[in-house]
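Below is a slice of the complex: some chains, not all, each in place.
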Amino acid sequence: MKKFLNNPENFVDEMLEGIYLAHPEVTNVANDLRCFVRTEPVKGKVGLVTGGGSGHLPLFLGYVGDNMLDGAGVGGVFQSPSSEQILEVTKYVDQGAGVLYLYGNYSGDLINFDMAGELADFDGIKTATVVGCDDVASSVVGEEHKRRGVAGIFFLYKAAGAAAAQMKSLDEVARIAEKASVRTRTIGVALSPCIVPEIGKPSFNIGEDEMEIGMGIHGENGITRKKMAAADDVVDEMMALILAEQSYETESDVAVLINGLGATPLEELYVIYRRTAQVLKQAGANIRHVFIGEFATSMEMAGASISVLKLDDELEPLIAAGANTPFFKHIKF
Amino acid sequence: MDNITKTNLPILFERFSEVFAEQKDALIALDSKVGDSDLGLTMAKGFAAATAAVSALEDASVETQLKTAGVAIARAAPSTMGTLMATGFMRGSAAVKDCEMLGTVQLADFWVAFRDGVAQRGRVQVGDKTVVDVLHPIAETMIKQAESGAALTEALHIAYASASEALEATKDLVAQHGKAAAFQEKTRGIQDAGSTVAVILIKAMADFVSEL
C-alpha cells in the first residue's frame, strides 16, 4: 500500500495532530482529538456541528471556521463519530442559542447524531438537524430523503454558516439549511477506487477503461458502469440527471461546485467546468457562483462530482458571503 | 428464582461479555459479507465496557444499571449496532424505571421499549433486514407471555425460539439500511449480522435466567 502513514490504526489521530499543529484556530475538547472545535466560539451564535467519517478532507472538519461551522465529530476512515464525541462537541459549541446538526445522510451518522441530540436535550441544549441528501444517483425522485449526502453539503454549510454568523435563530438557520438542501443536486463519477488505511487495499475495482456514474464516495453502487468517454460526453450524461430535476425557467440563478474526488488533476476539473457551464447556459441557468477544487474527497479516488444549487434572493448573498477556515477561504467581492 | 434483580444484573452483563467475546470471529465473518467486518469487534468491545461500567456501580438500581450499560456501549462502540444497542438499553432502562426486579411483565416492557427505541433511532421498519426483525418477535412474544402469565424462564425461551426463527427468515430479505444496503440484491440469502446479535442477547438472557 503506497500511502504516507505510520501504523494505520493511528492514521486519523496523527492527521488530527498535524491539523492542530498547523492551525491554532481549531482545537479539540474532552481530551479527545476527535472532538474538533473552533478555538474561539462566537458568543450567542447558533452553533453548527457536523461530522462523519475521515478520508474526505476538506469534508467535514475542514469547514469549521469563520462564517462556516463551529465543530465536527471526527470518525475513523469512512466511520461515524460516536454520539459521545458529537455530544462533547455540542456542549462546547453551544452558546445558548442552540445547535444545528448538519451532516450527510448515512445510517451510522444519523443514529449517532440523533443519539447525541437526545443526550444534549438532557443537558438542556436545544438541537435541530438537517441532513445533506444531494446525490441524485442514490434514490429516485420521490425518495429524496433516502439519498446519500455528498459534495453538495458544502452549499448547506456555506448558507447556514453565513446565516448563523448573522445571528439568526436556530429555527431560521435550520430553515435556510433545509432550503439549501432541497435545492441542491449532485452527480458524481468515479474512475478508480481508494484505499482505507486499515484495510490496505482497494475495496472494489473499476476496470482499466471504465467509469461508474453515480458511485458513492465510499464506493457505493452507482447508476451505470461503462467505458470511459470523452469529458464532454461524460458531463452531458451527468448533467442530464441534474437537469431532469431542476429547471431554470422561473428562477435561473445557480451556484456550481465542481469537486475532485482526490486523484483527479485540477486541470481536468476545469475541462469539466467548461462543459458544465455550456450545458447550464444552454438550459437557461445563470451561473452566479462557481467553486472548483477538492471539497469532498474519497482518499485517492479518481473522479469528480458536479453540484448545482438553485439560488433565490435569500440564498444568493449567503453563498456570496466571505468565509475563512483553515481549509476553505472565500473572499467576498 | 424467576426474576432478575439488581444483584443479578452485573453477572448477566458478564455473561453478555463472555458470549460476545466467544462470537467475535463469527460476527466479523458475517459482517464481512456485505459490511465492513467490524461487528464482532464492536460488540465485544461494547459489552466489555458495559460490564466494567455496571460492576463499577455500587448498589445501583435496575434502571441505573441498564442505563449505565447503554451509555458505556455508546462510548466504546460508536458503530451502527453499538449505538443501537446503547439506545436499546437506555430506552429499556426507562421502561423499567422504579422496578425492583425484572419478571416476565417487566422484561416485556423492557424489550418493547428496546425494539421501539432501535426502530425509531434506526428509522427502520420490520422487514428492512435489520436487527429490528429479531427484536420485534422478541418484544411481541414477551407481551404475549406476560399476558398469559408465563414464568420468566419459559417466556425467554419461547422468545429465543421466535428470535431464531426470525433470524433464519432474514435470509430472504434485501437490506435497506446501513452499509449492506449498497449491496442490494446480493444481500439476499445472507443472514443479517445485526439480527444475529439480537439472538445472541436473548439466548444469553434465557440461559442466564434458567441457571438462577
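For clarity, chains are labelled A and B in written order, and residue numbers in each chain start from 1.
Just so it is clear, contacts are C-beta pairs under 8 Å (C-beta built on N, C-alpha and C of every residue); 3 or more make two chains touch, one makes a residue touch a chain.
Nothing here was measured: the structure is a model prediction, and the numbers come from that model.
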If each kind of chain appears just once in the picture, what does the full set look like as a formula?
A x2, B x2
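Convention: only the chains that are shown with their structure count from here on.
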Which whole number of Å gives the spacing of the CA centres of subunit A and subunit B?
34
Residue ranges of subunit B in contact with subunit A within the complex:
36, 38, 74-75, 78-80, 82-84, 86-87, 121-123, 177-179, 181-184
Which bits of subunit A are touching subunit B when the two form their complex?
75, 78-85, 107-108, 110-112, 114-115, 216, 218-221
